[in-house]
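A single protein chain has been omitted; all remaining protein chains appear in their positions.
In order of appearance the chains are A, B and C, and numbering begins at 1 in each one.
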Amino acid sequence: MQNKLKIINDPVHGFIKIPFELLFDVIEHPFFQRLRRIGQTGLLSQIFPGANHTRFHHALGAMHLMFSALETLKLKGVEISVKEEQSALLAILLHDIGHGPFSHALESMLLEDWHHEKLSLLLMQELNREFSGELSTAIEMFQGRYHRGFFNQLISSQLDVDRMDYLKRDSFFTGVSEGNVNSERIISMMNVCRDELVIDQKGVYSIENYLTARMFMYWQVYYHKTAALSEHMLVKILRRARELSLKGEALQASEDLSYFLKKPRTHTATEEDLLRFTRLDDNDIIQAMKFWQHAGDPLLSYLCTAVVQRRMLKTQISSAPFPTDTIDTLVRKSGTMLPSIPGKSLVGEISRTLLPYSKDLQPIYLLRKDQSLVRLNESENQILSSSMVHPTTKYILYYPREIV
Amino acid sequence: MQNKLKIINDPVHGFIKIPFELLFDVIEHPFFQRLRRIGQTGLLSQIFPGANHTRFHHALGAMHLMFSALETLKLKGVEISVKEEQSALLAILLHDIGHGPFSHALESMLLEDWHHEKLSLLLMQELNREFSGELSTAIEMFQGRYHRGFFNQLISSQLDVDRMDYLKRDSFFTGVSEGNVNSERIISMMNVCRDELVIDQKGVYSIENYLTARMFMYWQVYYHKTAALSEHMLVKILRRARELSLKGEALQASEDLSYFLKKPRTHTATEEDLLRFTRLDDNDIIQAMKFWQHAGDPLLSYLCTAVVQRRMLKTQISSAPFPTDTIDTLVRKSGTMLPSIPGKSLVGEISRTLLPYSKDLQPIYLLRKDQSLVRLNESENQILSSSMVHPTTKYILYYPREIV
Amino acid sequence: MQNKLKIINDPVHGFIKIPFELLFDVIEHPFFQRLRRIGQTGLLSQIFPGANHTRFHHALGAMHLMFSALETLKLKGVEISVKEEQSALLAILLHDIGHGPFSHALESMLLEDWHHEKLSLLLMQELNREFSGELSTAIEMFQGRYHRGFFNQLISSQLDVDRMDYLKRDSFFTGVSEGNVNSERIISMMNVCRDELVIDQKGVYSIENYLTARMFMYWQVYYHKTAALSEHMLVKILRRARELSLKGEALQASEDLSYFLKKPRTHTATEEDLLRFTRLDDNDIIQAMKFWQHAGDPLLSYLCTAVVQRRMLKTQISSAPFPTDTIDTLVRKSGTMLPSIPGKSLVGEISRTLLPYSKDLQPIYLLRKDQSLVRLNESENQILSSSMVHPTTKYILYYPREIV
Partner (left out) sequence: MQNKLKIINDPVHGFIKIPFELLFDVIEHPFFQRLRRIGQTGLLSQIFPGANHTRFHHALGAMHLMFSALETLKLKGVEISVKEEQSALLAILLHDIGHGPFSHALESMLLEDWHHEKLSLLLMQELNREFSGELSTAIEMFQGRYHRGFFNQLISSQLDVDRMDYLKRDSFFTGVSEGNVNSERIISMMNVCRDELVIDQKGVYSIENYLTARMFMYWQVYYHKTAALSEHMLVKILRRARELSLKGEALQASEDLSYFLKKPRTHTATEEDLLRFTRLDDNDIIQAMKFWQHAGDPLLSYLCTAVVQRRMLKTQISSAPFPTDTIDTLVRKSGTMLPSIPGKSLVGEISRTLLPYSKDLQPIYLLRKDQSLVRLNESENQILSSSMVHPTTKYILYYPREIV
C-alpha cells in the first residue's frame, strides 16, 4: 500500500497529518498559500525576533489540534461521522483565511467594518463554489449554525483549538515559555455533554493554568508596551498614507495596495475588492514602508523610518491613564518636529484591556462525576478563576526619543 | 458521557492513553506493578544520575508507540481489527514482564538459561489463565506465531516500538540528547506490505539517523566504560554471593533473594520459583549490597563497598584487547589485596560488541513508489547504512584504584 | 591544557559544571553519595511514574542555578569574591544533606523535633571538620549569619534556587508541564540592592508566573489527593511499626531501621544516631514495607500491601472539612476490617494548606528604575499577586475501597 498520507513538519506539534485529500487540495489553493506570506503576529518580531511564524502554519496547527480533539472525543464514546470530522477540519483550517497583511492592525483600515471573520466567510463561500459545495457543512460549523454546538465551540470559544494553537505557537516562537499551554492535556480533558463542549472536572487546574498562561501572554507579549506601540504605529502609517492618497498625493506602493489606499471605504466588497485583497500580503506593506521612509510628508516618513530601522518611540506604561498635563507637555516639546502638519503629533496614549476569563460570554463548563455541569468560576475546586473575571486596563504613553 | 479514558503522565511522550479496560486491569496486576521497582537501566544512574526510570514506565511508553503506529497504519489503509489492536497493545505492554531486578546483569544468574523472554512468556501464560484466555492472541503475536507478521515485527525487530521507546526514554532521562530518536517521524514512515512491516522509501534518512542514534547510545551510554564496569561488578557480586551461599556461608538478604542464592540452578521453574521471582525487585539487591559491604569475604565486601559508595575501580578503554603483560602486571600488583582468596582478582578485562545494523537478521525493507521492496543497505538512497553492517568491539580493562 | 572541569549530565539543565575541586570532593563523600538513594518526591511516583529523581540530582541542579545566578549578578556589576562564590555553591549543594528516606513524610518520626535543616547543619559541621574548616563561610551563609544577606536569600527565601530547581525538576520528571518555571528568565531578572536580593521591575510577570506555577504544582502534584494519601499512609505505617516495636513485637527490618524503630525519641542526637542515620535510605523503608505486608498486625499489613501493590484507599477532596456524620458512617462500615485493634481505623481526613505568596515573611522586592524598592503585591504593575496572599485549604477524606 502506497503512503498517500501527507505530513507537514511542525516544530510545535511534531508532525501534522493531512487525513483527507480535500484538505490537501484546499491547502494548495492560492487563497491558502497566500497565508505563507502573512505573519501570525505582525510586528512582534521587532521585540521577539523569533516570531516570524505565519498564519499558514497556525491554520495547519489548529487543524492538527482539531484532529486530536476529535480523536479523543471518539475514544470517550462521542459519535462523530466522517463527514463531520472532515468538515470540522476544513472549518478550522479556513477560519483565518480572511486575514489580510498585519491583520489585526489593518483589518478595519482598508474596508469599513471589515473584520477578518466576515472576509473569511466570503472566501470560504468562494472556495465552496470551486469545490462544488463540499465545504457547506464546514461553513455551517464555522457560523455556528450546525446543530451540534461543540463543533463551533471547538472553532470559536474560550477553549477553542484556534486559541490553543496560537498561544502555544506564539509562546514557542517568541521564546516566552510562560505561555506554553499544555494543549494535549486540555484536549484530553475535553468531553461532550448534550452536544456542548465541556471539561471533565478533574481538568479544572489545567484550565485555570491555561487561562493564566493566556493572561501572561497578553501582558508579556501581545500587549508588551513596545508591541502595542508597533501595532499602533502601523495603524497610524496606513491611516496617514490613506489620507495623503485620498488628497491625491502620489505614494509609491504596489498596485493592489494603492488600490485600497485610494478607494473610499465601503460596507460591501466588489469582486475586484476581493480579488485584489487576496493578492495583498505583508510584503506589500513592508515594501511600502521602506519606500515611505523617503516620503515628503514628515509624519509618514518619521513613522516609517522608526519602524524599518527600529528606532522606536519611547514608552511608559501605567495602570492609570496618564495625566493630561504630562501629555500636553510632551506634545508641546515635540511641537517643532512636525511643523508642517497642524493637528498631528508624535505623542499619544494607547490603552489595552484584558478580561482573563469571561464568565458570562460562552462560559466554560465542568462536568462533574454525577454528570451535572458547573461553571468554572463557580466550581468549588477552582483556585484562581474567580479572581480572573474582571478586566484590567493598562495605559501606554509614547513620545519621540528626540525630546527626552 | 463520563470520561473513563485513563491517562498516565509521561514526560517522554506527553500523555499515555489506556484505550481498553483490559489493559488497565493488566496494569493493576501485582506482576505488572512490580515493574515500578525495577529500573530500566540498572546501575547506569551511577554515571547518569537522571536515569532512574523504570520498566513500568517503559512498558507503558512502548504501548503508547504501538497505539500510535497502529493509528498511522490504519490511516494508510491497513485493515486492523479491534481484537488485533487490543492484542498488540497487550503483547507490547507485557513484553518485559519477565524482567528481574537489574535484569540484563542478572538474568542468567538466578536460574540456568533463564532469559527474560522465557520468563515473560511464562508470566503471560499465567496472566492469560487469570484473564480467561483474553491474552491468547497477544501471546501468539509475542511469539511470532500470529499469521500477520507485522504485529510481531512491531514488538521485536530492528524497528520495533520497544527499542524506539527505550532509546528515546533512556536518552531523555540520561540527558544524552544524541539518542533522542524521532519516534513520531519513524512511525509516520511505517507501512505494511504483504503483512510485513516496511518503511516508505522517503523515510530512508530517518531510519539511518535512528540507527546512528542507537549506535551513539550504545557507545556513549550503555557501553560507557564505567557503565560496563558497574554491570560487570554486579554480576561478580551475585556470582560470589551464590558461591559463598552454596558453600553454606550465611549472607544477610531478603528471604526471596536467599532462596535463589542457595538454590542450585535448574532448567525449569517450579511454581515456587516463579512466585518468589515475582516478589524480587531492585530493592532486594541494593539492600543486600548494603549489608554485604560488611561481609567477611574480602572480595564481596570490596565490590559492594565500591558500588554502594561509588568508589569505582579504574578503567581504560581500547579498540584492541589489552596485552597479557599489562593485565598480568596489574594482577600481580593487586595480589596482596585479596590474600585469602586464591584465584580471585580485582583486575580484569570486559569486552562489548555492537553491530549497528544487522543486514541479514530481520533486515529493514524500504517500500519504493513502484511498490517494490529493497533492503536498506542496498538502497541507492542510503548514505550511511552500508558502513554500519560490521560489528565493532571495544575492550575495557579494570583494576583497583589503590594500585595506581 | 588538560580538561579538569568535571561535568555531570542533567536532562533538566543540560550540563552541570563543577567549577571547584572542593565541590567535587564533597560530592564524592558517602554522606552526599547517600542522596543517590533518596528520592526527591517520595511516593509521588505512585501517581506520576516518571518521578524517580533523587535528592542527589536536585542538590546538583540547585548548585547549577546558584552558579548561574552569581554569574548574572557579576555581569550586573555586583562584586562577589571567589571565596564567596565557592561558599555559596557549597552551601546550596549541602542544603538538603540532612534529608532522611522519604524525608518530608518521616523526618519527625524517627527523632523528636528533627527537621532536616537541623540534621543538615549537623552533617555540614561534621564535613567541615573533615575538610579542615573550608566550609565555615558556607555554613554561615546557610544559617543566615553571613553579613551579605543575598547569599542566604539565594539559599532560602521565596525566590531561592532550591525552590526553583525542585519545581522545574519535579515538573520535568512528573511530566506536569504546568510547573515548568522559567528559571533562566527569573535569574536574569535578579539583582542586589544594599546586599539584599531583589528583582528588576520589568521581571514582575515572570515572578507572578513563577508563583502561579508553584501554586499549580502544589495542587496538581504535591497535594494531589492520592499523593497526600500516600504520604499520610507512609507516616501511619512508620508510626504503627514504632508502636509495635516499642511494645516488643519483632518486625523484620534492616538493622539501622530497627535501631530507630526501637529507640525512644530524644531531642538530641548521639554519635551513633548520626552514624546510623547516614546509612538509612529509601531502600530500607521499601524493603521493610515489602516484609510487613505479611506482618501479623492487620493494620500494618493492610497499609503496606496497599502501598506495595498500589491498591490505594479511596479518596474524596473538598474545599470544606467533611461532615462528622460522613466520617462516622465510614468508620462504622469499616469497623469489622480491623477487629483486633480497637481505636485504629482505615478511615480518616487529611488537610493540606497552601499560601501561594507570603507577603510578610521574606517578601519579594521589585527594584524600580529610580532605584526604589516596592513589595511585589504592592507594585502597581502586578496583575495577580494581590489575589495570592491568602492561604487555601483542601480536605481529603479516605476510606478502604472494600467498603464502598
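To be clear about the criterion, contacts are C-beta pairs under 8 Å (C-beta built on N, C-alpha and C of every residue); 3 or more make two chains touch, one makes a residue touch a chain.
Quick caveat, the model's predicted, so the values are computed rather than measured.
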**Item:** Contacting the left-out chain in the complete assembly, out of B:Ser206, B:Ser258 or B:Asn377
**Value:** B:Ser206
**Contact with the hidden chain (one of B:Ile18, B:Leu90, B:Ile187 or B:Met215)** = B:Met215
**Message:** Please identify which residue in C:Asp200, C:Asp256 or C:Glu402 touches the non-displayed chain.
**Reply:** C:Asp200
**Prompt:** Which residue from A:Lys17, A:His57 or A:Arg276 sits in contact with the chain not drawn here?
**Reply:** A:His57
**Message:** Which parts of subunit C face the unshown chain closely enough to count as touching?
**Reply:** 1-5, 7, 14-15, 17, 19, 72, 75-78, 184-185, 188-189, 191-193, 200, 367, 369, 371
**Fill in**
subunit A residues touching the chain left out here are 8-12, 14-15, 28, 30, 33, 36-37, 45-46, 48-50, 52-54, 56-57, 60, 172-176, 254, 279, 283-284, 286-287, 290-291, 309-310
**Asked** Which parts of subunit B are in contact with the chain that was left out?
**Response** 177-178, 180, 182, 185, 205-206, 208-209, 212, 215-216, 219-220, 317-319, 380-381, 383-384, 387, 392
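The rule is simple: only the chains that are shown with their structure count from here on.
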**Message:** Can you identify the chain nearest the overall CA centroid, using each chain's own CA centroid?
**Reply:** C
**Prompt:** With chain centres defined as C-alpha means, what is the inter-centre distance between subunit B and subunit C in Å?
**Reply:** 32
**Message:** Report the inter-centroid distance (CA atoms only) between subunit A and subunit B in whole Å.
**Reply:** 48
**Prompt:** Between subunit A and subunit C, what is the separation of their C-alpha centroids in Å?
**Reply:** 42
**Message:** Show the residues in subunit B shared as contacts by 2 or more other chains, in ascending order.
**Reply:** 14-15
